[in-house]
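To keep things clear, I will list the structure first and then write my remarks on it.
A single protein chain has been omitted from the complex, and every remaining protein chain is retained in its original position.
For clarity, chains are labelled A and B in written order, and residue numbers in each chain start from 1.
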Amino acid sequence: MDRHGRGGAGRMMRRLVVIGVPYLWLVALFLIPFLIVLKIALSDTNLSIPPYLPQLDIAEGWVGFKAFLSALDFENFTFLASDDLYWKAYLSSLKIATVSTFFALLIGFPIAYGMARAPDHWRPTLMMLIILPFWTSFLIRTYAWIGILSTEGFLNQFLIWSGLVTDPLTLLNTNVAVTIGIVYTYLPFMVLPVYAALEKLDDSLIEAAEDLGCTRIQAFWMVTIPLAKQGIIAGCFLVFIPSLGEFVIPSLLGGSSTLMIGKVLVEEFFTNRDWPVASAVAVVLLLILIIPIVLFQRNEQKQREVDG
Amino acid sequence: MTDNLEFTPWADPSQKPLIRFENVTKKFGDFTAIDNLTLDIYEKEFFALLGPSGCGKTTLMRLLGGFEQVTSGTITIAGQDMANIPPNKRAVNMMFQSYALFPHLTVAANIAFGLKRDDLSAADIDARVDEMLTLVQLKQYAKRKPHQLSGGQRQRVALARSLAKAPKLLLLDEPLGALDKKLRTETQFELMDIQEKTGTTFVIVTHDQEEAMTVASRVAVMNHGVMIQVDTPDRIYENPSSSYVADFIGDVNLINGTARVVDGVVTMSWAEGQPKLSAKSALDFAADAACILAIRPEKVNISSTKPGSAHNVVRGKILDIAYLGNISTYHVQIADGTIIKAQSANNRRLARRPFTWEDKVYLSWTDTAGVVLAE
Partner (left out) sequence: MKRLSWFNATSLAFGFAFLYIPMLILVIYSFNSSKLVTVWAGFSTKWYVELAGNEAFLEAAWVTIKVAVISSTLATVLGTMAAYAMVRGGRFFGRTLFSGMVYAPLVMPEVITGLSLLLLFIGIGMDRGVMTIVLAHTILTMCYVSVVVSSRLVSFDRSLEEAALDLGCTPFDAFRSVTLPIIAPAVIAGWLLAFTLSLDDLVIASFVSGPSSTTLPIKIFSSVRLGVSPEINALSTIMIGIVTIGVIVASLVTKRSVAMRAKQERDAE
């Protein structure tokens, strides 16, 4: 707009500061670090400090830069593809994230539905109860499950007491425990968007559907679900995206056989000190994440258009 | 209102205008909001900018307030070129359409807000705030926050706040748009009263023609960034310069035809085999040039027998009758198919109405009742 085109030097200065400061901050602490990861992913492992080659030597100028560029290659990515540890880890992460998202929806939807149908004066309290865990330490909430899922934990105590099982189940340090942990941690992310969608739903629509000959259940599938679709999709992405790169939950609740890519990345970096491979793992993880992120954004866009 | 009859600075060439727009153009990208506009507004005027939404009236006001910069041309206020003078350096204040009352400040603090930017003592500020509260009759609400006020009260706070600094020029953007009809009419008179008391020049933006006609000393009708007519309310109504203005202000009948002018009287043929219409006009037309006769419904007489003395008589058939209580509007179709609206006061009871649907009637009007316009 022209509004910003003309005017005194003061206006230009203010604009420069308000835009420039956060801009530079983000470039320095987000963009550049990310480019460094990309660069190291294309480098080779080397026993030196830092443990990779080539090093860009600015003193050598353009020649040095060209030599540096020509030494970069996709070797690490070929390595990721050839060693089945990595693609198994990606696959297993995808599987755990998908299953967790499914269960989060299964548990989260009835909660959101119940909240949306609850009397008006209950809703703020119910809402607070959903948000409260979100403010509580994520680490502590994961920790709470260790005591529940361990062999002599509360769940096994309960199952044996009720006679459902005779011998304690092995739950901790399995993928099941990881899934439970993810569902538990990210449940509010599922409930909130679904609730937001259901809450907007006009009761008279259901009544109209019943009036037009639907049974309760038909009305639910033909009216409620389609109208809550966007909220459900948003909730699923909000659970799926962060669980894919999850590190804390598989480290605490998973076992040695639990393969999740976030854990592999950390081990590769800290234990094996293989920076180039760790960086390559990060780049591939981001590439995988771009698909759901783009889909999520498209869904949000659609939602905004519907809301006008 | 009687002042308006004597107050005509625009007719006096020795008067210097307070505001002068010279060839002002304002573009937003490809869109031209104001197109090469030239206009003078005089001190103590109550000037109304009237037009449909998107006609450029709000942009014109924002140019005066300093919130937009002209693309080309100059605006001068009291002889000073306004280019590159930011809003906070202008002796111009604005009353916003949304009122823009600061929600975190009390009524008194809102009014004092502008005064605190000047070098005034606390006592002076208090005195001025008090004066303003008295002016808008809100003294007992000084300690309230804006959300604790009714719509009409908020409107008055906004007015008091924008007048507190005693600006040379007050801009009012749809000041009564948020009020209901009854309150709006009352407030219109209050506004005129305050304008007279303070002697401030008011420029008001409105899309409500009735409001513009009521309050303003002059009305400017705008469309597509162009001034179509700038005139006093009565002249805008009685002597519109174009069919657009005639149609925009109030209700009007438009009859198409061709003109012949003899001694300032236009004789207009409008349909085969029908008697010609005559009207007095200041405009000159080439022989058989296309023209439009614009005539207000209340100036058209309706009767079941042929009136003897009228200059113009046309026959037609009643298609519709809109009964509004005090008056009725008859929709009458005449020879060329045009539907003419005729209004008459219901000074008899409904049951004694002389005509009904499908009746053949005579419409008549004098030669000064309508205006002949070029197409």
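Everything below uses one rule, namely that a contact is a pair of C-beta atoms (placed from the backbone, for glycine too) under 8 Å apart; a residue touches a chain by one contact, two chains touch by 3 or more.
None of the values given here were measured: they were computed from a predicted structure.
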item	value
Visible contact partners (per top-of-document touch definition) of the missing chain	A, B
Residue touching the undisplayed chain, where the options are A:Ala144, A:Val165 or A:Ala208	A:Ala144
Contact with the hidden chain (one of A:Ile32, A:Leu85 or A:Ile225)	A:Ile32
Those residues of chain A which, in the complete complex, touch the missing chain	1, 3-4, 10-11, 14-15, 17-19, 21-23, 25-27, 29-34, 36-37, 40, 50, 107-108, 110-111, 113-115, 117-120, 124, 126, 128-133, 135-141, 143-148, 150, 152-154, 157, 184, 187, 191, 241-242, 244-248, 251-252, 262, 265-266, 269, 275, 278-279, 282, 285-286, 289, 293, 296
Footprint left on chain B by the chain that the document does not show	65-67, 86-88, 92-94, 96-98, 100, 102-104, 113-114, 117-118, 144-145, 147-150, 153, 161-162, 165
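Quick note on the criterion: only the chains that are shown with their structure count from here on.
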item	value
Mean-CA-position distance for chain B and chain A (Å)	59
